[in-house]
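Just one protein chain is left out here, and the rest sit where they should.
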Amino acid sequence: MLNVTDEIKKMKADRLVSITVAKEKGKNIVFYHLARNDSPEILEYSIKVPKNEQVKSLIDLFENAALYEAEATELFGVKFRGNELSGKRLFQGEGPPIPKTCAFKGAFRVTKDA
Amino acid sequence: MHDKIFPIGPQHPSLKEPIFLKLHVDGSYITKAEFNLGYAHRGVEKCAEGYLLDTALHAVQRTCGICSQCHSLAFLNAVEPMAGIEVPDKVYLQRLLSAELERIHSHLLWGGLMAHEIGLETLFMYYWREREHILDVFDDLTGNRVHHSPDLIGTAKRAFNRKNLDFILEKLDLIEPEVKELKEVMRSERVITSRFKKHGMIPRKMAIDLGLVGPTARGSGVENDVRVHDPYMAYAFKELKVKPVVRNECDSWGRSMVRCDEVFESIGLIRKACEMIDPKEDVPKRKNVFAKGTYGRGRSEAPRGENFHFVKVENNRISRIKMRTPTLANLICYSRIMEGEDITDVPVIMMSLDPCISCMERVAVIRNEKKEVWTSHELFEGKKHD
Partner (left out) sequence: MIEILYALLLIPLALLIEGIRRKAVARMHNRVGPPFLQPFYDIMKLISKKEFSRKNLVFNLVPYLALLCSLAMLLFIPFAIIGFDYDFLVFGYLFILQDTFYIFGAVSSRSPFAMFASVRELLLMLGYEITFLIVLSLFFYGTGAMSFQEFAAEFAFLKLPLVSLFLLFTGFVILRITPYDVMVAEPEISAGFFSEYSGASLAVLEIAEFIKDFIIYMLFGFLLFGPGYALLLSPVFMLFYMVMLTSSPRYSTVATVKTFLFLALLAFLDVFVVI
């Protein structure tokens, strides 16, 4: 398990802006963006996460990390240990009934014309 | 009494966009609130991938109808330093004009919806009548009313001339006395104050701990405005300094007053900017843009808070863009402030937080009667990946 809490504590940030995941050559990199109240910069910290590793969650430091980590897990599969929303899909419980005729086959590339 | 679930959404007349709020009620008091998302996802982040920067700007601007210019500005803040281009002052001032007009339009829209939630249809129609003037201004400047997109990377699509600026000032003179009266209604009408005050309390400590942004935080005494702390583009000129509007009441009424006052602040900024623009000057021609470097970060102040874009560019094409919208930042507080409230107060509280759900959604796939949420790899390949 990768522990990022100590490094981020050293930055002495006041607020967590965002947690993003980007891919570089097929590997996941997690970016943490933080901000301080009195300075105009955005602080950034990034860490490469190999395929089956988990990252310790930032929930103890910043509470709003819960949602961002849940989104990162849903879109990229990076798991965060200690965050109960992450790994559990944001669709908690059942949703509305789905008709039987809804089918999805094949791969669709999202294109945009004009 | 046993636990009953009262659903608000996904389709509900009080919500303007689909969000599913599951309230566990006991009688008519709420004991717990959970939310589900995903009903309006369109994959905008995926849409913009693989395209050149100008074309990606086109996709980014269409994330949301109400706050389209702020997404554009955040993207430009991220990309223009990477491309290293020099942008003239007139283009900065034009962008500021569009952004502030959009802020007025978004707050007037919010005001109307707030009145609709409590049953005052007449106030709703009056607010939206003022909003029509702003949409006329957009139509005159760019030709579109809602997704007006006046920006290109490094320049603008057209230069505003004398007639445009005079039209803006004329419309502002029409709107300002009306909005003053409407603000008086919101401020002093007894029914409105009794329904807004002391509901939806966000204490100052919670606003700081959860990192809330926008008028939601400014209504609780946290001074948090990107235009003040990190001035970008024309906000860095010394004549156009922004004074943030902060109140200490921490409830729905405080947030409403913050939004009403911001309209007047924006009107002042637009008037000053209109004086500073030189109407005879032309904007540079559109050129191809080459981005050096891989990662870009930019943020802007949307009508709802701080909007942050993180862009990864490979071979001059976008390979990942992440838009952290202000509604996503504020979403964490929805379930906490609903506890202990009455069901009838839920629409008022939801609207005072001003969600813009279309800016912030996820992907959901329905297959074989089960709902699955896909990772981006699965989405691209089109099959489930384990």
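As written, the chains take the letters A and B, and residue 1 is the first residue of each chain.
Please note the rule applied: a contact is a pair of C-beta atoms (placed from the backbone, for glycine too) under 8 Å apart; a residue touches a chain by one contact, two chains touch by 3 or more.
All values reported here derive from a predicted model rather than from experimental measurement.
Counting contacts over the entire complex, the absent chain touches B. From the options B:K4, B:K205 or B:R336, the residue with contact to the chain not on display is B:K4.
Contact with the chain that does not appear here is found for just one residue of B:M125, B:L174 or B:A236, B:M125. Interface note: of B:V44, B:L96, B:I192 or B:M206, the residue touching the hidden chain in the full complex is B:I192. What subunit B contributes to its contact with the hidden chain is residues 4-7, 12-14, 28, 115-123, 125-126, 129, 189, 191-192, 194-195, 342-347.
Just so we're on the same page, only the chains that are shown with their structure count from here on.
Per-chain Cα centroids separate subunit A from subunit B by 22 Å.
The touching residues of subunit B, counted against subunit A in their complex, run 10, 20, 22, 34, 36-38, 43, 46-47, 51, 55, 59, 208-211, 229-231, 297, 299, 306, 308, 310, 312, 319-320, 322, 324, 328-329, 331-332, 362-367, 369-371, 373, 375-377, 380-383. On the side of subunit A, the complex with subunit B involves touching residues 14-18, 20, 22-23, 31, 33, 37-42, 44, 62-64, 66-68, 71, 74-77, 89-93, 95-96, 98, 100, 102-104, 106-110, 112.
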